[in-house]
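Here is the structure we will look at.
Excluded from the complex is one protein chain; the other protein chains are retained at their positions.
Residue numbering begins at 1 within each chain, and the chains themselves are lettered A and B in the order written.
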Amino acid sequence: MHIPDGYLSPVTDGVMLAAAAPFWYVALKKIRRTLNQRTVPMLALFAAFSFVLMMFNVPLPGGTTAHVVGGTLLAIVLGPWDAIIGISVVLGIQAFFFGDGGVLAFGANCFNMAIVLPLVGYFVYKLVSSYAGASSPRRLLGSVVGSYAGINAAALFTAVELGLQPQLFHTAAGTPLYAPYNLAASLPSVMVGHLLVAGPAEALVTGLVVFYLQRSHSRLLQSDKKAKEGGKRWIMWGGLAALALATPLGLLASGTAWGEWGLDELKTLGLDFIPQGLQRLESWWPVPLPDYGFPRMGAVIGYIMSAFVGMALISGLLWLGGRGLMRKNASRVELPAPGKVLE
Amino acid sequence: MRSEGFLSHNIAGLSQALESVIAADDLSRKPGLLQGLDPRAKLAAFLLLVVTAGLLRNLALLAVLFVMALALVFFSMISFSFFLKRVLLFIPLFTVVIAIPALFITPGTPIWHIGSHISVTQQGLLSAAFLFARVTDSLSLGILLVLTTRWMDLLSALRWFRLPGLIVSIVGMTYRYIFLFLHSANNMFMARRSRTVARFSGAANRRWLAQMLVANLVKSQHLSEEVYLAMLSRGYSGEVITLDNLSVRRRDYLCFVSVAMLVFILLWVNYR
Partner (left out) sequence: MMTTTPVFETRNLSYDYPGNILALKDISFSVMLGESVALVGANGSGKSTLLRLLDGLIFPARGEIFSGGRPLTEKALEDAAYARDFRSRVGLVFQDADVQLFSATVWDEVTFGPLQLSLPKAEVVSRGLETLEMLGISHLKERPPYRLSGGEKKKVSIASVLSLYPRVLLLDEPTNGLDPHSQGVLIDFLIRWVGGGNTLIFSTQDLDLVEELASRVIVLGTEHSIVADGKPEDFLSDAEFLLKTNLIHEHAHRHKSLVHRHQHAHEHQHQGENSHQAN
């Protein structure tokens, strides 16, 4: 799934780098806080392990072989934020020193394999195993389903990134300048390979490793102690993130949402006159991101970025507002612990 | 997959990785043109050139970049065959294979008819050419950088460019321990191969692989604890302090400026 340089336009590379940046930032802050002194040797050794894991050719039933990423496995053992940094480090070393995966495409490759993969994988793992004991079969199932979901989610993003290239970047004559296959071609070709081969490989290896770990070193599967403190908040964030990432689907729907028409659309809808008020208002508020697009960027990517910016703004306002409220009461506002919720 | 194939394949891959790094290490110490330049200048120049390779819309200019890379290979005392093997084998070749369908399915002016319904379009051919050219150019530049720069210097350069110290420390240590794991994995595969009298089934191989992975995972955990103690014992207190000995000379400025000029010219010609 490593995308070499040349398949994505530098603009796409830049956008994906910007998309990865907030996750890196958060991950860095989190690991600084939780591991402090042990961070460097811990992440380094597990990253080294991941690197070698990625090198293996795994024999699959049926005679094919595949490579695995192991992002979900790493998230299960170390926690999702450490996994983000760990896999990013491995991808960086692969890109720079081994030429595996582009340097400009580093942001995209990290977004797919170091961010989407472990986050989706871990999210599904937690959903399925939801605080069952370290040695329970539900954990094993969670790891298998989670890793399968994780790698396919990553493949989906990869396919979309590649598939958008011809549409967005071509010469006047219609020659695609980067990856030459549009969405209709890239989606099935990338997804089939991952749904049928790479996905099962990932699930198989992750499952087997978790299986043996449960037998001999189950304490390595206990990384969710930190998660317990956050209560069920992670579900909310996971859901929001999924929504943000799914916003491009809005582009596929033709037409505009009811009530959100611009003046041009109103005309086509049949209105012969435009209410004076609307006309005056239209140009009054200088919108920084007209039509949700960033200037000169791919529509879809712009759309997603807007979603993130919107989310960030809303979250920021909520946080500020929340802080203001909290100053009044000294106690912290905490979501109920999982046990209580289940009662 | 037959056990022999599975084991040999993996051993070959691991040994190759080890060898290629040692080769790069040796080459980066030769007194060639690029080896003598400051890593920061090289890194900045490299990034400029790779972005340019991404922006060019002219195949001839992309070819110019490749020729320039070859010239640098020559002046940096790297053998052409070694360089070309490293660059072309695998990714560009793989790209050619991937691009073949594009020759036919890209809409546009047909220039070659094969049979009554299938034809190669001009747009298809061009797009395959662009892809191949870009991939080869970017890879050439990257490999040039790595073959002529000691990777510790590269890390120092990244640190100078404000990559967080924590990350640089992690990357450095990861790189160091990758070799330990490559060696030990290699040994495990070879030990298994020497015990392969009859063929192991795919399932047996998978089980062995998983157990081997678990062993390595546990070893990672154990080693990380031990390494932490070893660091602590010598005064580590959370932030790795390092010795940077990078010094910029006139030729580094020259290098960067000339690359910037080249990039400017290329882009100007391109967008004219």
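Observations on the model:
To be clear about the criterion, a contact is a pair of C-beta atoms (placed from the backbone, for glycine too) under 8 Å apart; a residue touches a chain by one contact, two chains touch by 3 or more.
Computed from a predicted structure; not experimentally measured.
For the chain excluded from display, the touched partners among the shown chains of the whole complex are B.
Across B:A60, B:I114 or B:M152, the single residue that touches the chain missing here is B:M152.
Those residues of subunit B that touch the chain absent from the view are 18, 22, 25, 29, 150-152, 155, 172-173, 175-177, 179-180, 183, 223, 226-227, 229-237, 240-243.
Convention: only the chains that are shown with their structure count from here on.
The geometric centre of subunit A is 24 Å away from that of subunit B, both derived from CA atoms. Considering their complex, residues 1, 6, 9-10, 13-14, 17, 20-21, 24, 46-47, 50-51, 53-55, 57, 86, 91, 95, 99, 101-102, 105-109, 122-124, 126-128, 130-131, 133-135, 137-139, 142-143, 145-146, 151, 154, 164, 166-167, 169-178, 180-182, 185, 202-203, 205-207, 209-211, 213-214, 216-218, 220-221, 223-225, 227-228, 231-232, 236-238, 240 of subunit B touch subunit A. Interface residues of subunit A facing subunit B in the complex, by the touch rule stated above, are 4-7, 9-10, 13, 28, 32, 36-49, 51-53, 55-61, 63-65, 77, 85, 89-90, 92-93, 95-99, 102-104, 166, 171, 173-181, 185, 204-205, 208-209, 211-213, 216-217, 220.
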